[in-house]
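Note that one protein chain of the assembly has been removed; the remaining protein chains are unaltered in position.
In order of appearance the chains are A and B, and numbering begins at 1 in each one.
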Amino acid sequence: MLLIPCPWCGPRAQIEFTYGGDADVRRPKDAMAATGAAWHDYVYLRDNPRGSHDEIWQHSAGCRRWLRLTRDTLTHAIIDSAPPTKEPPS
Amino acid sequence: MSQPFRIAAGGRIERDRTLSFTFDGRALTGCAGDTLASALLANGVHLVGRSFKYHRPRGIYSAGPEEPNAMVALGPTDTHTPNLRATEIELFDGLQAHSQNRWPSLARDVRAVVDRAAPLVPAGFYYKTFMWPADRWMTYEKHIRHAAGLGLASTGVDAAATYDRRFAHCDVLVVGGGAAGLTAALTAARAGARVIVADERPTWGGSLTAAPTTLDGADSRLWIASTLAELTERDNVTLLPRASVFGRYDQDLYGIAVRRPDGSPNDAAPRETLWLVRTQRAVVAAGAIERPLVFANNDRPGVMLAGAAQAYLNRYAVMPGRRAVIATNNDSAYAAARDLQAAGVDIAAIVDARVEPARITIDGVRHIPGSAVVAARGHSRVTGAAVAHLGSDGKSLDGAVEIIDCDLICASGGWSPTVHLYSHAGGKLRYDSDIAALVPRDELATLSVVGAAAGQFVLDRCFAAGAAAGRQAVAACGYGATVIDVPVCDGQAATPPRPLWHLPLARGHKGKRFVDLQADVTVDDVELAAREGYRSVEHLKRYTTLGMGTDQGKTSNINGLAILAETLNDPIDAVGTTTFRPPYTPVTLGTFAGRETGKHFAPIRRTPLHDRHEQAGAVFAPAGLWLRPHYYPRGGVDVQTASRREATAVRRSVGLVDVSTLGRIDIQGTDAAELLNRLYVNGWSTLAIGRVRYGLMLREDGMVSDDGTTARLAADHYIMTTTTANAGAVMTHIEHYLQLVWPDLDVRVASITDQWAVIAVAGPNSRATLQRVAGDIDFTNESLPFMGLAQGTFAGVPATVFRISFSGELAYEVAVPADYGPAVWDALMAAGESFDITPYGTEALGILRVEKGHFVIGAEADGRATADDLGLGRMQSTKKDFVGRRSLGRPALTAPNRKQLVGLRPVDAAAAIPAGAQIVEKPSLIGPVEMIGHVTSTAFSPEREGFIALAMIANGRARVGDQVFASSPLTDTLVQMTITNHVFIDPNGERLRA
Partner (left out) sequence: MPEALPREPAIRPVQKVGTASTAGVVLTLRPAATILRLCAPLDHAPFVAALAAAGLSLPEDPCISEQWGDATAFWVAPGEWWLVDIGATLTETTIRADLPARPRAIVDLSHSRTIMRIGGSQAVDLVAKGCPLDLDPTAFPTGGCPQSVLAGVNLLLHRLPANAGFDLYVPRSYARHLWEWLQLAGAEYRISVAAG
């Protein structure tokens, strides 16, 4: 069971959270104008890296805020936790 | 008291407290403080079990959690706990234990014939022999499983057994309460850190209690007692005896199984508690495990680890035998010999593989250097030891074999540090040739290993390392330094051991040489596996089952690796090790289940009207976590009879149903309508205040995910209704879009499901019923039309009434703050009495909605259906974007042969429709046959006096009137059906607008 730092509530047990997947999935701004490929990418395709991964989690049993968690999928080490508005590292 | 092997003085038992117990039905006694193993030995009982594969007689081999042999079933036969180690079971009065894997009895086990047929069952025998024909494996497996194995799971439920869970947090977790562990704990505690100390034994002191030890010139008991006194007194320290730290998990979470002392005065205490400890730092001082010597018949009862024999003597005042041969390759067995001799055991000889002398000498004992015990004599008990001189390579013998009579062989093959938790944390091992053992290779960030667990076998260095680790741990947690005086004690190193992974066989003294006693793996098995090409240690393990027993090879691991390395001519480091994984020791499933069993398996949600349903005799059914009335049997009738009566009441008069379980979400903000526009397929900008609209949600892939009504209470205030099952998911879905995708929308959402009690009143007499209840709401069609809402006082409480219908009848939903629900229910029941108002459950609800042709999420909308498939394509707005819209243009979603929602009626009006049937064109139960659709819901319709069904059928809307077959090979039924429109009653909706 992971210990996940909620940017607001502090370190909490994983059972308080809901996993939301890849943090860098972005809904096309103008969905109707999106190309088929871009929409397909958004709906279906997800990265599954070995190592550092940016994910979204919801603190569902706490403040119910979604947060952006950087986690190592190999070691389960938690590298960073931030509000979702933070831009992904370039 | 007859415990013939109990010595007159010493030990840490309570001699005056005699406890009675039974083993295989035989009545015996022991003392408080005994383990089952020590009590059995005190009674001279050595034969305690039969081995896994060969059914060989086995005895007590160790004195701790590493025990490979002495596993018993504890408790009465039908509720016993199997495979517990006798070396860990604390004796209590009335204990019942049984031996395992023997039939008909321990002494006469008919399957022991396997032992004599052993050449026929080498490693991999089962794989090789029963592989073909492949389809027979299931047949063979049954018999193999019956013959091999350990204890059996109990068949009964032990109602008295409770298990529990405990979350805990600390700065420093110390694993092991011996010299190094207690020193680390005291150091950390004095610095003010929050400390938890866990030890698997009931008593503290670790190896200090297994041998007489002098600390600061006094008996080590004094130091242990004063250290414990201080730790106990400190508020910042939690001491956990009887606590097996079985696993280290992510972010320094440790799993600890804590046993209740049996016979605890507090009967309500759980039998075992799973502690989940989150710590900042861990100090692992878990000690070391002694290794067997691998000689012929080294598994005979009476062969025991030397350290175990010493522990039985010093902890429990038990003599494990009368005349002992000590077989060793290191110094530690000499201390055992010294203590055994002092207690009156006749030491026949010390057989040491080394030529150079040990640091300890014992007067008056025959010392045989450069030699080894090469075989044990005897069958169900040792009668002698065969001793021979070892060649310089350790792989051959020179000189004659001498037989020395004895009833006990104390063997020591060196010590293996207990590195399991270090390995769980990802630590790698290295081979230390000085001590012939695998030790931690690296420093880990949050876990340090000290004492014997780190390969440190000199006592004064264990104390120093414990203190250093304690200081380092608290410094990392931000506490100041502390000073601690470590006791003055023995600081001399032992003479190095002579690595001895297995012994050669002597002519005339053949026998199996067991590497892994629990899994019955021999030297020959390991060598055979290597010859057959299993060169990777991971393959060796799986092929031979080495280390795959419940003991995870605690005593066998390094001997097995070393034998493989020898066979391959590789250094031990190159062979590597298998990975240690949690749990370190077996943990009962009950401990993991904790309180989450029976009715507390998952939380149960009850509506505000639950008691009213109970009073009405409702039969409940789970709906997610909720309990909902399924039907009200009234006079004990079955579900069909009751639900048809309930459905008929709604169609003919009036019924009421508890719909408090539907999800309700409060939506407020200037962008509330915009949010709804984006979430639902249909438009919301035109919904007037005081009106309700039905909405449909998709996933981004275009499939229908949820539906429900949303009401507009004020300009920027809406209440959304979701399905019961999806309430949580829809809330998460909305929060996801609001927080991550459209954070600029000015809207706040809140779940108010628990705030309201909601009662649907349906049927032609529903309006008349509502009008009879005191209040100020006008229920006339003009004031409260279909899809309208009204707020006011109803039955004396503030209420919101929605005129919506799921049944297809004139219907209303009355929503009130939850605590008022029962009073409103009572008022409605009273008002409707003359209409015979009828509470109805989910079964009748299902009939009514199938009759009305309403799809539900999960049945018709099963995640593969679009709005158009369900006949609602025209609901979808073309003027706005909404979740899922972009996917609707994908070719597959507009393909001509998609399954569409239709109704079905049997051609033979009396025929029942099999639930879950496939729809086929041809009257054939035997495939292959093209399946053009499937039945999604069936019901007996009182209104249509026959069975009806909803189905998803390819191009179904264009096929109304066609005849097809509902095929259910599972129930061997085939029914001819006519495709109909999916609405079976009131297709124009006149009733609900009445």
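Quick note on the criterion: contacts are C-beta pairs under 8 Å (C-beta built on N, C-alpha and C of every residue); 3 or more make two chains touch, one makes a residue touch a chain.
Remember, it's a predicted structure, so these values are computed and weren't measured experimentally.
Participant: Determine which one of B:Gly821, B:Gly853 or B:Gly884 touches the chain that has been left out.
Facilitator: Candidates B:Gly821, B:Gly853 or B:Gly884; residue touching the omitted chain: B:Gly821.
Participant: Based on the whole complex, identify which of B:Thr753, B:Ser807, B:Thr838 or B:Gln918 touches the chain you can't see.
Facilitator: Answering carefully, the residue with contact to the hidden chain is B:Thr753.
Participant: Among B:Ile604, B:Ile689, B:Ala774 or B:Ala994, which residue is in touch with the absent chain?
Facilitator: In the complete complex, the chain left out is touched by residue B:Ile604.
Participant: Determine which one of B:Arg111, B:Arg166, B:Arg652 or B:Lys880 touches the chain that has been left out.
Facilitator: Of the candidates B:Arg111, B:Arg166, B:Arg652 or B:Lys880, B:Arg166 is in touch with the missing chain.
Participant: Considering the whole complex, which of B:Ala8, B:Ala27 or B:Ala268 touches the chain not shown?
Facilitator: B:Ala268
Participant: Residue by residue, what part of chain B touches the chain that was omitted?
Facilitator: 164-169, 194, 266, 268-270, 276, 278, 595-596, 600, 602-608, 610-611, 626, 666, 668-669, 744, 746, 748, 750, 752-756, 796-797, 817-823
Participant: Since one chain has been left out of the picture, which residues of chain A touch it in the full complex?
Facilitator: Residues in contact with the chain left out: 8-10, 12-13, 15-16, 60-65.
In this section, only the chains that are shown with their structure count from here on.
Participant: In their shared complex, at which residues does chain A touch chain B?
Facilitator: That would be residues 1-3, 13, 18, 20, 27-28, 30-32, 34, 36, 39, 42-44, 56, 58, 60, 64-66, 75-76, 78, 84-85 of chain A.
Participant: Within their complex, state which residues of chain B touch chain A.
Facilitator: Touching chain A from chain B are residues 167, 249-253, 276, 278, 426, 700-701, 732, 735-736, 739-741, 743, 881, 885-887, 890.
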